[in-house]
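A single protein chain has been omitted from the complex, and every remaining protein chain is retained in its original position.
Labels run A, B and C following the written order; every chain starts at residue 1.
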Amino acid sequence: MALNSIYGEILNEHNLRPVHKGRIENPSLVLDGKNPSCGDEITIELRVNDEDVIEDGCFTGSGCAISQASVDMMLDLIIGEKRERALKLYEIFMGMIRGEAGEEETEELDEAMVFKDISHMPARVKCAVLGWRTMREMLDGRLSVE
Amino acid sequence: MALNSIYGEILNEHNLRPVHKGRIENPSLVLDGKNPSCGDEITIELRVNDEDVIEDGCFTGSGCAISQASVDMMLDLIIGEKRERALKLYEIFMGMIRGEAGEEETEELDEAMVFKDISHMPARVKCAVLGWRTMREMLDGRLSVE
Amino acid sequence: MSQNPYRQDFPVFRNGKYRYMDSAATAQRPDSVIAAEKEFYESMNANPLRGLYELSVMATQAYEEARRAVSGLIGAEPSEIIFTRNATESLNLVAYSYGLTFLHEGDEILTTVMEHHSNMLPWRMVAERTGAVVKYLKPLKDGTIEDSELEEKLTGKTKLVAIGHVSNVLGCENPVRRIADMAHDTGAVVVVDAAQSVPHLKTDVKELGADFLAFSGHKLMGPFGIGVLYGRRDLLEKMPPFLRGGEMIESVTLEGQTWAELPHKFEAGTVNAAGAYGLKAAIEYLNRVGYDNIRRIEDELTGMLMDVLTEYPYVHIQGSEDPSKHNGIVSFTIDGVHPHDISSILDGSGINVRAGHHCAEPLMKHLGVQSTARASLYLYNDEEDVRALSEAIPGIRRVMGL
Partner (left out) sequence: MSQNPYRQDFPVFRNGKYRYMDSAATAQRPDSVIAAEKEFYESMNANPLRGLYELSVMATQAYEEARRAVSGLIGAEPSEIIFTRNATESLNLVAYSYGLTFLHEGDEILTTVMEHHSNMLPWRMVAERTGAVVKYLKPLKDGTIEDSELEEKLTGKTKLVAIGHVSNVLGCENPVRRIADMAHDTGAVVVVDAAQSVPHLKTDVKELGADFLAFSGHKLMGPFGIGVLYGRRDLLEKMPPFLRGGEMIESVTLEGQTWAELPHKFEAGTVNAAGAYGLKAAIEYLNRVGYDNIRRIEDELTGMLMDVLTEYPYVHIQGSEDPSKHNGIVSFTIDGVHPHDISSILDGSGINVRAGHHCAEPLMKHLGVQSTARASLYLYNDEEDVRALSEAIPGIRRVMGL
């Protein structure tokens, strides 16, 4: 029941008024992420430039508040950052959820820290990490639009 | 544990020294009976004459003391009797095992009355009735040597 | 009914914490069922069927009594009752044994888009492997299957009809008897998925016209790990065995084997005797309460629930407007709130409802929703449960900032 602490203003704001929901121009990477256990599906688009900087990003698709808000917060964090930094943030996020990340590190996740206790609701972990997993797969360099 | 009352002199006598184990001349009916749950197998031979009298009978095959003694006692009872009488005895025997036969009727089974309490050992009922079932199938007129 | 007299029989409710409304997924178990399994292991535990000693005889008797209890419940002969693990295995047994043997290229299997995956995917497997074709009846949004659908899709080629008795999403009861009559006229066999009906409705295989009927023990308060397949004797007799191994043979040599008589031919390996004994206790409990009482409780509570829910303009109930057509199942959505969030937020108040596609994805698509929240009631639910759920709905919207 600890989960209810996750629901709240921050989550709602990102769920109801996501900043990054929509399309961007000339994405260099596009990938679908799917949460088989609930049917939620999102598509992430990223534009990464020659210096490996994520210039812009967005998502489309439907899902629960947790998956929608989580991906929106993630995009907040990684847009403008370098590929390595985004992958580092992924590690921190996963570490936080597994309860393995230090407090200092976790602070780097900013608003995404609301998902700290999601592990109390194992069925929802997949929702919270859907966007993050998809992003990591994209930046692992194995996938691109071309 | 009531079963042990079944084991005893009468049963042993028929098991160790069966009167009807062997072969007869010119059987008119021959049938195999099998108890799938334990692999026991017997073959009964009967010679029934034109007046429907069971002139002679015998059995071969292996099995536990209960099935061997039971078929031997059965042959004791039916040899010399008419087909209908044998089928009647079958009904009484089955009735006794189901606990439905009256005491008077049961007396007609003579030594075969030792199986009265076999129902306390359901796994052994099949042994006790193996010969009887086979005999009934033979006399139902559906099977013959020719 | 202000106090539900049965609730106290269910230990999970004793701490007063849970408002459990997910019985369509699995029921709660009364003390008597839990005690039956315990009693089995403590005083009659042995491997049944082949043992010649007292313990094993008691185990065998317990197991076969359970079979009789099941056959009595649905109007079948004991030898027509096969114990499986769950309804899913029962349906797969029919698919593998009957389907793969008796269906051929060009034959048609008729089912509906509202089936649970367990009554859909086995038939697709049969189709893939035999060259038969699966056709789907499309119901109206309230679950009604129109005659025109049936007349169009049930043809001379239809060899098997697989139909759910009660939908686990809409709660509607399908006209199994009418469909069975039509199917039998064209020579098809009828497989009934009764997972959601046997726990709630008096079910008789002959009255329904079912050639096969499957259900799970755990949805009628029995243990997990025990399910039932009813099969018409003549069909079971001509079918090859499914799982092979101990207990289902008559004799085995290096050259070949012969099969045991029914129902053992279909029960390979050590049986779940304790589970069957627990299921018997569940059936006894169910009979003590009686289907009439179950019906009354479910309909009353469903009515209460639907009355309140329909007053919220942002709540949408799937299926019929008539509570008595829901068999205790109420699937709903809330505008702006994903069903997973509904379920998670309700959990914060100890209210347990399911959310998702309920193993009926094609039905979700047909209804035009991605998923729903589902409250499903059973004989132990009470007005407090329904009130708690009803009153929590506006709060969900609030929590979500709506």
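Everything below uses one rule, namely that a residue touches a chain if its C-beta (ideal position, glycine included) is under 8 Å from a C-beta of that chain, and two chains touch if they have at least 3 such contacts.
Note that the structure is predicted; figures quoted are calculated from it, not measured.
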Visible chains that the absent chain touches, using the contact criterion stated earlier: A, B, C
Touching the absent chain when the full complex is considered, from C:L121, C:A388 or C:L402: C:L121
Contact residue for the chain not shown (choose from C:G72, C:G187 or C:G269): C:G269
Residues from chain A at the interface with the omitted partner, ascending: 1, 34, 36-37, 39, 121-124
Residue ranges of chain C at the interface with the undisplayed chain: 11-12, 18, 20, 22, 25-26, 28-29, 33-34, 37-38, 41-43, 45-47, 50-56, 85-89, 91-92, 95-96, 113, 116-122, 124-125, 136, 216, 218, 223-227, 243-247, 249, 251-254, 257, 268-275, 340, 343-344, 346-347, 350-356, 359, 361-362, 365
Touch list for chain B against the chain that is not drawn: 1, 3-4, 7-9, 12-13, 15-16, 37-39, 62-66, 121, 124, 127
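Note that only the chains that are shown with their structure count from here on.
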Chain contact graph, described as a line, ring, star, complete graph or other shape: line
From chain C, the most remote chain by mean C-alpha position: B
Inter-centroid spacing, chain B versus chain A (mean Cα positions, whole Å): 80
Whole-Å gap between the CA centroids of chain A and chain C: 39
Between chain B and chain C, centroid-to-centroid distance (C-alpha), Å: 47
Where chain C touches two or more other chains, by residue: none
Junction residues of chain B, two or more chains touched: none
